[in-house]
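The full complex has more chains than appear here; those shown keep their coordinates.
The letters A, B and C name the chains in turn, as written, and every chain counts its residues from 1.
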Amino acid sequence: MNSTPEPPLTEALIAEHGLTPAEYQRIQELLGRDPNLTELGIFSVMWSEHCSYKSSRPHLKTLPTEGPRVIQGPGENAGVVDIGDGLAVVFKIESHNHPSFIEPHQGAATGVGGIMRDIFTMGARPLALLDSLRFGELSEPHTRYLFNGVVAGISAYGNCVGVPTVGGDIYFDACYSGNILVNVFCLGVARADKIFLGKAGGVGNPILYVGAKTGRDGIHGASMASAEFDDATEEKRPTVQVGDPFTEKLLLEACLEIMKKDWVVGVQDMGAAGLTSASFEMADRAGLGIAIDLDRVPLREDGMTAYDIMLSESQERMVFVVEQGREEEAMAIFRRWDLDTAVIGQVTDDGFLRASKDGRPAINLPIAAVVEGALKCERPTRRPAYLDEVQAWTAESLAIPDRGDAMLKELLGSPNIASKHSVYEQYDHMVRLNTLVLPGSDATVIRVPGTQKALAISVDCNSRFCYLDPYAGAQAAVAESCRNVVCSGGEPIGVTNCLNFGNPENPEIMWQFEQAVRGLGDLCQIFDIPVVSGNVSLYNETKGEAIYPTPTIAVVGLLEDLTRYCTQWFKAAGHEIGLIGATREDLGGSEYLKQLGEPLRGKPPALNPEVEKRVQRMCLELIREGRIESAHDCSEGGLAVALAESCFSGPEVFGAVIGLASDVRQDALLFGESHSRIVISFTSGQREEIQARAQQSAVEFAVLGKVGGSRFQVAINHQGCIDQDIRMLADIWKQALTRYGKRLD
Amino acid sequence: MLAKIHVTLKKGVLDPQGKAVHHALNDLGYPEVEGVQIGKYMEIRLAGVTSDEAEKRVQEMCEKLLANTVIESYRYTLESTE
Amino acid sequence: MKCGVVVFPGSNCDHDSYHVLKHLYGQETHWIWHKDQVLEPFDLIVLPGGFSYGDYLRPGAIARFSPIMKAIIKYANAGGRVLGICNGFQILVESGLLPGALRRNASQKFICKYVHLRVESNQTPYTSRCEKNAVLKIPVAHADGGYFVEPETLKALEDQDRIILRYSDAAGRSDATTNPNGSVGQIAGVANAEKNVLGMMPHPERCADPLWPDRDGRYIFDSLIHSS
């Protein structure tokens, strides 16, 4: 085959590759020559924000990443945390925002595929997926199209591979209308002494390719994810990758089978920037080099160039390094699973990546220069101008309504609060028999197969709070996620995060980023939970309109005894209802204000980390000792919504009679979103002990009322303010999202 | 009026379904099969529109709903059903 | 009871059935690889749920031609017990061991949730431990569970007492409102004429563990074990 002559590297071509003149000059310096086109493409993807973390890395370095349980912190495909019994959990969350906006079904599907590969490349069988989604308002038809497409894509991929999607969160807000967020979390379990790393060790060892054939999918996907959207987005469409979950399933089983052998040296999936990032990262981690014969790469199309092969983002592909002489054995296993496989190169000792195509040299790049050579960028930060104005607002100007009935109904029917069952019922959330607590409670609880242990997992982020104060908002996200885990009986042992922000070249966005990372780091430090993995997605911005800062947090908690889990719903009439924690006048940023049609403003609820810790500790102990029947944290919609959800989110619907005594203004008491509050229920016999615990813990506690009846009744200082039929409320809450869904059908 | 619409994957887009059926046919004893592509075929009955209108509107339907133009292309023919 | 669980490429509830039979019920249980051609003697073969061959073309269509299926069809025709769950049911109808077809859910969406099932017949080895008209709570998880048969075949199924399970509500009422997927007659499970082959869309293996709050799946496995 004759190769077409390469186009000259014009300024335009360099710019098209997202490289600045300064960066190009840097390349020339590093190489002592001009790169060829393929090499330019390699620099382009490796130095993109997505792969190089050039804007974010200095900040991420400040996160607490260590702890007695940590086996592997950030830097590998996923984080690894010891859970005892010789086992470890491997988890990470990752974004697939831009691809999902362009093609929601495939974008979301391949996002699921990618994060699963990150987990099983480390030798862990994926046990659970969670998805954290953000869309514009459902009243927009295009949002409904994106929403349905994303959910269908996650469902199609995750279900087919047979990994249950057990939870997540969803918010709708106009700020996401041009930039949806699709963040997917995956967790797997592995033997603690059998963790595989992405290292190309052992000079002379063969490099194996396995999985799907390479096509021209998503060429330049990684640099696309690092560019702001503009009107030219349409033209970028052909770069969409299509996923094949069936091949992923085969790849998963084949990989886990081969990883039982003791001659697997290293393994890395081909994710963003495909073979390029896989080979450079593996060689870099080992401090060695790699030689690749591109003519051996299994191809799907004719006429593919070195450029195409190196930059393809075809899905469901991995690279293995095995001990010399084991290649036939390895390939036999892959073939048994009907996968394409080939030896495509070997590990070398010279620190270079060399590749040939059509028998001629095509790439010759020093690995360290590519991986670590990117110009450092210390992006300037500036406190955004809007903050003073929004934070100055107080609720004084707001009239207090006489009763809470109407607002409660509005809130229960708001898509952000309404039941998400129409979404998670499209996900197989039970396959493999580990889902102890199905989606629909504060956190999902997963059994660790073969043990008496379980894991509680939750993802959270209230980005309205983050907009009003990114430091406090990020702290709130960690606190809420931990609280959800605790309410389910889990002790938080690790955090992963996906930081979704606007354009980092804007100093105000960079300030938000810096603040959020500080908030996240500070709280994790205080709570003593390590951040073991994460992902950054910048440029979530269209025509200068950035999303609210959205540092999505996922917390993994451990239950030593899987029978000691707790759910959020009331269990029986006659049980008493209590509230751990104090309610303040916290209306800033609330869902209540949004329902009133108020602009987003105010101060987000203040978080006192020490109080939060005490509240969580007390709740966890009560659960472990089996003293309480249910625990549900208060979040969007406040106390009234939390109480109502406890009545009807379980298998049975119960009424409740509640009496509150407080001098907090009525709307804040019902719907304000103060942190560090948990609604519990218990048998009367436990009341005194719980009160005593609260006193010992220096935590506020009040008995609020009783479960029972067919109505939801709330009185404040003996004055009735909500009295509704509970089934009617349940119906509003259960049907709201389904109704929106139907509007597209 | 009857619109007959073919929706197929664009060139170069992975067709996992076609691939699976291709392998299955080979295994079933059809080694002569060299490639399989699977797409959709739709028939839409239209009433009360002229054929010029239909032409324009069917194209619109394809763009908006019937084909996912990011990865699929479509073609159609119109037949009178009188 | 000697049980075999078939592993097709893309099976993903294979481990679940295996776990229930082997670990919860302590039965001798073996994997059967789809590329095998000969079948040892078994007392029960499970065609598990999942997405064999990615469910490409039609669910079950390609798996039905897996090398092992010839032997399984022979085994079933000779009276051997075959339980097809979900994708396994789809494979059974594609292979002709059971009549009809399973079509895309009426909602066009995948659906995973607990449903209620009314036991229409306990004259099978799979339901012998159930009362007739008992109501079981067992989850479904499928995108293609709409059972279809021609009216004549439906009549024959009814006449021969081969409709084993119907979707119902908790009180055992079964009508269009209790139909999760558009199946004709709310059919959730059917048997062959000899009742040694059962296909069902719901997943009894998902609720057989005593640890779970719901464990009605045990009725199916209890029946099997006690009638073996």
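Just so we're on the same page, contacts are C-beta pairs under 8 Å (C-beta built on N, C-alpha and C of every residue); 3 or more make two chains touch, one makes a residue touch a chain.
Everything numeric here is computed off the predicted structure, so don't read it as measured data.
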Protein chain multiplicities, whole structure file: A x1, B x2, C x1
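The rule we apply is simple: only the chains that are shown with their structure count from here on.
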Interchain centroid distance [CA atoms averaged], chain A/chain C, Å: 36
Chain B-chain C separation of Cα centroids, rounded to whole Å: 34
Residue list for chain B, restricted to those that touch at least two other chains: 16, 20
Contacts with two or more other chains, residues of chain C listed in rising order: 53-54, 56
Interface residues, chain C side, partner chain B - complex: 53-54, 56-57, 62, 65
Chain C partner contacts - residues on chain A that touch it in the complex: 152, 155-156, 159-162, 244-247, 249-250, 337-338, 421, 424-433, 436, 447, 562-563, 745
Chain B - residues contacting chain A, complex: 10, 12-14, 16, 19-20, 23, 68, 70-71
